[in-house]
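Just one protein chain is left out here, and the rest sit where they should.
Entry: chain A
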Amino acid sequence: MYLLNPIQKILLLLLLSGIFSCSYLPEEKVGAGDLILEETADYILLKSAFVDVSKAGIVFYPGGLVDPHAYITSFKDLVLEDNRVVVILKVSANLAILNSKKASSVISEVTYINQWIVGGHSLGGSTACIDVFNHPDNFKGLFLLAAYSVNDLAAYNLPCVSITASHDEVLELASFNENKVNLPEEINISSPAELPIGSTVGKTIYYEIEGGTHAQFGNYGSQEGDGMAIISPDAQQLLVIKMLQKFLLINQL
């Protein structure tokens, strides 16, 4: 580096920035069926023809360097079965951490939905926690997909659910476990059927999907450093949706 002149250093920085800013491309678009998509520069809104405005909307931070369109299929069933609005955020450089207030600002634009839960995948999950930490009144719940909070939310009176996958080799387990103290009281379950009957406000439900991987929470192919899945992306995403549906139901969201 010391042998390079300033212009060569800038060129090298540009080259390295280019290399390290490559995102994962989503699967190609297929027919959306009954799903209605509204896309702006800030978000992709998914809804059905009959939106149930009494149900909480879901606002979602994508994983780091993952194109936000990779999550459309993941949430399709939740939208169509529950008539619920899902907003997938579009973030600068596909790095949610650069826009940690975006969920809070975007939900104010969707005025027909009165309550929201926020979630995210991987880096997006940690960013969702930052948004909750800074704007706790904006959200009625939190869900994390292969993610953890670095902000202390333990005393926040929210229902939380943390979903991981057993063959995820991207999520740092040591950090995940160390940071459990930042979320409300821990309850471990092995299937959505084991969820408590009543509200889980002030508790964090931990659920691990057997055979799933980090990348299969979205639809962007395989991820470098990830494990080998023994279930399909569809099966993993179905389990996520079933878990979320029940979690939202028991918390009347």
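The rule is short, and it goes like this: contacts are C-beta pairs under 8 Å (C-beta built on N, C-alpha and C of every residue); 3 or more make two chains touch, one makes a residue touch a chain; residues count from 1.
To be clear about the criterion, contacts and distances are computed from a predicted model.
Only one chain is not pictured, and the protein name UniProt records for it, out of "Outer membrane protein beta-barrel domain-containing protein", "Spermidine/putrescine transport system permease protein", "Peptide ABC transporter ATP-binding protein" or "Anti-sigma regulatory factor", is "Outer membrane protein beta-barrel domain-containing protein". Considering A:Pro26, A:Pro159 or A:Gly211, the position touching the chain not shown turns out to be A:Pro26 (whole complex).
Within the whole complex, the absent chain has one touching residue among A:Ala41, A:Ala155, A:Ala193 or A:Met228, and that is A:Ala41.
The hidden chain makes contact, of the residues A:Lys55, A:Lys76 or A:Lys90, with A:Lys90.
Listed by residue number, the positions of chain A touching the unshown chain are 7, 10-11, 14, 17-18, 21-26, 28-29, 37, 39-42, 44, 65, 67, 69, 90, 92-94, 221.
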